[in-house]
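Okay, handing you the structure first.
A single protein chain has been omitted from the complex, and every remaining protein chain is retained in its original position.
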Amino acid sequence: MVLAEVPEPTIREDEVLIRVRRAGVCGTDLHIYQWDDWARGRVKPPIIVGHEFAGDVVRVGRFVTDVREGDRVTAEGHIVDGRCLLCRTGNSHVCPYTKIIGVDRDGCFADYIAMPATNVWHLDAQTSYEIGGIHDPMGNAFHTALTAEIPGAFVLVTGCGPIGLFAIGICKAAGAARVIASDTNDTRLALARRMGADEAVHPDQVEGAVRTATDNLGVDVVLEMSGVPSAVKQALALVRVGGRVQMLGIPSRPIDINFATEIIFKGLTIYGVVGRRMYDTWILMSRFLRAGHFDPTPVITHRLPLEAVDEAMRLITSGEAGKVVFEIA
Amino acid sequence: MVLAEVPEPTIREDEVLIRVRRAGVCGTDLHIYQWDDWARGRVKPPIIVGHEFAGDVVRVGRFVTDVREGDRVTAEGHIVDGRCLLCRTGNSHVCPYTKIIGVDRDGCFADYIAMPATNVWHLDAQTSYEIGGIHDPMGNAFHTALTAEIPGAFVLVTGCGPIGLFAIGICKAAGAARVIASDTNDTRLALARRMGADEAVHPDQVEGAVRTATDNLGVDVVLEMSGVPSAVKQALALVRVGGRVQMLGIPSRPIDINFATEIIFKGLTIYGVVGRRMYDTWILMSRFLRAGHFDPTPVITHRLPLEAVDEAMRLITSGEAGKVVFEIA
Amino acid sequence: MVLAEVPEPTIREDEVLIRVRRAGVCGTDLHIYQWDDWARGRVKPPIIVGHEFAGDVVRVGRFVTDVREGDRVTAEGHIVDGRCLLCRTGNSHVCPYTKIIGVDRDGCFADYIAMPATNVWHLDAQTSYEIGGIHDPMGNAFHTALTAEIPGAFVLVTGCGPIGLFAIGICKAAGAARVIASDTNDTRLALARRMGADEAVHPDQVEGAVRTATDNLGVDVVLEMSGVPSAVKQALALVRVGGRVQMLGIPSRPIDINFATEIIFKGLTIYGVVGRRMYDTWILMSRFLRAGHFDPTPVITHRLPLEAVDEAMRLITSGEAGKVVFEIA
Partner (left out) sequence: MVLAEVPEPTIREDEVLIRVRRAGVCGTDLHIYQWDDWARGRVKPPIIVGHEFAGDVVRVGRFVTDVREGDRVTAEGHIVDGRCLLCRTGNSHVCPYTKIIGVDRDGCFADYIAMPATNVWHLDAQTSYEIGGIHDPMGNAFHTALTAEIPGAFVLVTGCGPIGLFAIGICKAAGAARVIASDTNDTRLALARRMGADEAVHPDQVEGAVRTATDNLGVDVVLEMSGVPSAVKQALALVRVGGRVQMLGIPSRPIDINFATEIIFKGLTIYGVVGRRMYDTWILMSRFLRAGHFDPTPVITHRLPLEAVDEAMRLITSGEAGKVVFEIA
């Protein structure tokens, strides 16, 4: 991954050109940086990486009606086909023809990015570029949390990376009875408490915390945000019978599952979370932010220039960081 | 309605006897007090009125296993048959064979009440008799609010009687984007603000408030808590297309409805609220209270001895009171 | 309403031109024909009426990618804005900016119609133009029926006009336990039986039929397809406690509703049906037709040339007809 001079992107007639101001760094970017198996199979370089951003519209294609030069915006980074069965039934988030910016086409770790106007999302006057720049992962957290029944629920969040941290704040704002969070990292546990977790504990203490809080029954909902195999196992073990496990964290290797005892006999519902519902999730997110229901700012722990890409990747690898944001312009 | 000496109730083998400490006064009690058409058709005097209460268990039938002498309790006042299609599918709240305490059998405006053990609900140590004594109407509010999608929703609450006031607090705790409340009475509007309403306005200002807050689209959810025909009309007018109207307030006379324009062309969903879901609602209510999600205390504006029944009824009729509670022992 | 020579429609770059083969006649067309209050308030003549049709694509705009000359098609007649809150959350059927062909812009009682490509729906090889020409009202029936829980349900269909008749066949194919249909017209009752109704009775016999079939409890679901005030009353009276009333029929005048006894104390859910869900309903409809789950053909009772518009309107007014279809080319 190198910083290089490239031509300014051209835009199609239904696209807009955006001057990037802030861009969030994501685990997906790290996979590409490390050029692992997934990256090698999916990404076709040379490509501009990065899919979380906010900025200003500087040019609009001639078919574009809803976006204007000067608009402060972020964008949904999943570009869908709009006419498959999924798109036509309100389920674009799992469109099989999705192209992701920064993965399948040029992304946002750059001065400019071209985006289809359909995917642009306007920012309120009171929403900073910085917060706009993390709408994509916040959206993941909203999708994960609010497709479960949160008001009055006992919730376990396994994994306190940025998306887990956002989800803690969302669950508290939505009336969860109690939010227990787990992580191996003390810095992240401290951020979890700051985001409102009633308890934030190491994985070896989470079973005790859940049992005490729920009279041994288990939590109603688990948000699995880590992708760590032992956390997935805990998620299945600590959710109550008839409960719901929302899976967002991406395990890097297969996990041995005893379907009989871990899923079927417990009558569980398991839901795999892909991106953000388009655009239910975005509407909910905007409303929570505008209402001041929670403040994602504490999750942003590092702000770096684009030149510091190696440092950004090191921070994410370390597990010490919350959200790392590039300040571009 | 008179205060009289009556024999202590006898209990069946599956019932318990409860020493009443606090009892809430409800509009239903007022109907009986006024002996209106509904009361004359339904109630068979002599009967002890009252259906909201909390107290101590002082005797238990010999088949009772889950309740013990000395337990601090309240109770679900709808006694259902437990074996009809509705009861057998988790919908006891609409059991057609329901008997209501204080209406169909002796109620709680008395020193003692007999209750089936199945209907008893234990109070946490930190829940006072007073709060226990208003679980029934709070439960109505929980049922009304939380069978809609509240997190992120624009909500209009028409009617700021006690149940409307509780609902305001519940919606705020469950992450409503904005709660607008309406009533004709300034005392109640002040209580609405105290319970967390973002706006509390007179009915003639509510359309403007809704339009401003929702870019003219209308609210996602209306909780109709008044039963006033003009408020029902406003509920249908100010909910957005595709929205949801939860109806709890009981209109005393028929209302002319233009189904075409008021319901069908708007694609609305309308839900009639009966009592409390048994016992989903009670579990949610206990969890909200234990988590400290909202404090119903401000709604209780008057505390009276049982001897002051006429004063209690006058207060309720006046529209000046929030919740009126009898302090019995 | 007159038959006249008009210029062939021009199409925009995102539209297609369709040679109309068959076109269904709807009650909406009758309202315009009669030039009643609703028509006068909504329709701006001169306009080509008609919104149900099938035909062949004869020209495509240059931005159109999914439709080709020669395609056999029908179309969704509600043209929505695609960018409002409703459209962006999978609820285009209630888009407040909907334009309806034959009402707000030129329709299909003509040799040619221009349609946005997004609204075109391809017909399978085995689907005739005639069946294609009634997809719009069949879609209303699918929307009404399949947004309730039909498998195993006792269903009452009040009103056996074309949409009610379609709904009977759909409910039977979807595993309704029993379908009771009501109408005042014997021809329509005979059609109801032919579409699979277990009982088809006059309104004065429907209460008895429901009571006998459901042990006095009432049906789980009513599909109100008539718009007749007395049928709306029966719908509310004969649905069981906790049941669901799907309202599609458009009452022409306000109805006095006792919300207390007719809706709230019964714990009902009422759903107002607008058009077809876009495009969930269309997908379900195509699948039912391709699977041979039901045959809508018996509902089509009259086939007329476009010149016979007065006769078509007379037939619809009479209540004797099922579906009337224009054979155009």
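First chain written, first letter: the chains are A, B and C, and each begins at residue 1.
Just so we're on the same page, contacts are C-beta pairs under 8 Å (C-beta built on N, C-alpha and C of every residue); 3 or more make two chains touch, one makes a residue touch a chain.
Values in this document were obtained by computation on a predicted structure and should not be read as measured data.
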Absent-chain contact - pick from A:Ile263, A:Ile283 or A:Leu306: A:Ile263
Candidate in contact with the missing chain, chosen from C:Arg68, C:Arg290 or C:Arg303: C:Arg290
Omitted-chain contact residue, chosen from A:Pro46, A:Gly272 or A:Gly292: A:Gly272
Sole contact to the chain not displayed, among A:Val232, A:Met278, A:Val299 or A:Ile316: A:Val232
Contact residue for the chain not shown (choose from A:Asn91, A:Thr127, A:Thr184 or A:Thr301): A:Asn91
Residues of chain B (touch criterion as defined above) contacting the omitted chain: 66, 83, 85, 88-91, 278-280, 282-283
Residues of chain A (touch criterion as defined above) contacting the omitted chain: 85-86, 91, 93-96, 217, 227, 232, 240-242, 247-248, 250-260, 263-274
Where the missing chain touches chain C, by residue: 146, 150-152, 154, 173-175, 177-178, 283-284, 287-288, 290-291, 293
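Rule of thumb we're sticking to: only the chains that are shown with their structure count from here on.
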Intercentroid distance (Cα basis), chain B paired with chain A, Å: 40
Multi-chain contact residues (two or more partners), chain A: 283
